[in-house]
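Step one of this worksheet: look at the structure below.
Missing here is one protein chain; the remaining ones are kept as they sit in the complex.
Chains: A and B, in written order; residue numbering restarts at 1 for each.
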Amino acid sequence: MGSGGMGVRQALLGVAALLFLIDLYLIFQYAPTASEALGVQVQRIFYFHVPSALLGMISFAVAAVASVVYLTKRGRKWDRVAWASAEVGTVFFTVAIATGAIWAKPVWQKWWVWDVNGTLTFMLWLVFIGYLIVRSYAPTVERGSRWAAVVAIFGAASVPFVYMAADWWEGLHTERITGPAAQGSLEGEMFFTLMFSLLTFLVLFIALVAERTAQLGIEESIEELRREVAS
Amino acid sequence: MTGYLRSAIAVYAKDMRLEARTKETFSAVLAFAVIVAFVFGFAFDPSPSVVALVGPGIVWVAYVFTGILGMNRTFAVERDRGTLEGLLLAPVGREAIYAGKLASTTTIMLLVEVLLYPVFLVLFDLDLFNIWFALVTIAATVGFAAVGTLFAAIAAHTRAREVLLPLLFLPIILPVIIGAVASTSAALGGAGWDGVGKWLQFIVAFDLVFLVLSSWAFDFVLEE
Partner (left out) sequence: MTTNSTPAAPSLAIDVQGLSKSFGRTAALRQVNLQLTYGESLALFGHNGAGKSTLIRTLTTLIRPDDGTVRIAGFDCNSQASQIRSVIGYVGHQSLLYDDLTPRENLRFYARMYGLPDAHDLVEHSLAEVGATSYAGRRVRVLSNGMQKRVAIARALLHRPRVLLLDEPETGLDQGGLELLGAVVTAVKQGGASVVMATHGIELGLALAEQALVLSNGRVTMTCASPETSVNAIQHAVLRKPEAQPTLEGQTTPKASE
């Protein structure tokens, strides 16, 4: 079941690790130092922040789609993919929020900016946490899977509304702080570094989700074997 | 279709009769709401400028948290006393049970929210007797109940329902809270349709989407 893909998964993890090393070099050596306004050295955290946030969103999309398929088609595999995505996505979002705060404080003198992206990131992070917690509180594993799937789907359905509401609210209240991601035009090396980081994180996402999904599959197989032996 | 309506009304009528007789949920929710309002009253200096600024936020925080209490109770009681099974054993679609529960929760919440008007008036000199505010309140409350009823059904089956309901529920209804606070600000500031209309339509759109979604998902949530 899982052993066939193991080679592919290990290769993926290897590629991800390699890309990450290259990315680190790019971020700290290759990319030019940013201006005073953007925080100078601290700005480099931008190359972690943006991909993390973006991959968090992608994780959420994957989890939501997998959840829909799971509820309608009932294949266990889909629940595992959704679960793995949620776990990996939670980590990405946590990194995004942390890096966002670390960068925002010296540059904007606030720990957090409730702009559209920030609000969306935070909200989805909470939904993911709810997703994982509801599984642990469910009386049976099957119910937990179903409840979690519902949570993910509701989160996804709410995203466009959150986006619109946060956008209108921002228009009403805050002076439009262009969020950390909207930098106008990025110079060549910065742009390249950002793109490479995005690629790195994307591969990392795929590798981690594949690995975790397989792991969950193995855990389920063990449970099934246990049950068969006992009967 | 008539079966759906008949059962939904039966559930609603049963809940209302029980509530009228025991006043359990209603009194607990009202008491909590008043306490929350008083806590805010102590926490903020109710000068007109401050109230204009934070008043809408306070009102909606109070409404949301009392709503959470009410929604938890609607299923917790049924589940703890075993009567939820009676509902599940009936040959009715789960959507009908959802509709009935949604209606009774919304009714109780609206009642409590209206009863808070004089409380806010006294504590904050905040005049909530405003047609636009009333419309926003109805739309937002339906939105809270649409999502909350479903998550309350989940929470009722767990050991940590007081924590789980807010955790699941709040991120989803965040847009409604934002919309409610913004439009309340506008409404209390004297704006009419031009200030409030956009938000009102927004909340109603949210309501429609989530009424359908919750109705669909209810069956999956209750399945053993």
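Operating definition for what follows: contacts are C-beta pairs under 8 Å (C-beta built on N, C-alpha and C of every residue); 3 or more make two chains touch, one makes a residue touch a chain.
Please read these numbers as outputs of a predicted model, since none were measured by experiment.
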Where the missing chain makes contact, among the chains that are shown: A, B
Candidates B:3, B:48 or B:189 - the one touching the absent chain: B:3
Residue in contact with the excluded chain [from B:34, B:54 or B:88]: B:88
On chain A, residues whose C-beta touches the chain left out of the figure: 140-141, 223, 226-231
Touch list for chain B against the chain that is not drawn: 3, 6-7, 10-11, 13-14, 17-18, 21-22, 81-83, 85-93, 223-224
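Note that in this section only the chains that are shown with their structure count from here on.
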Centre distance in Å when chain A and chain B are each reduced to the mean of their C-alpha atoms: 31
Of chain A, residues touching chain B in the complex: 71, 119, 123-124, 126-127, 129-130, 133-134, 137-140, 143, 146-147, 149-151, 153-155, 157-158, 161-162, 164-166, 168-169, 172
Of all residues in chain B, those that touch chain A in their complex: 147, 150, 154, 157-160, 164, 167-168, 170-176, 178-179, 182, 198-199, 202, 205-206, 209-210, 213, 217, 220-221, 223-224
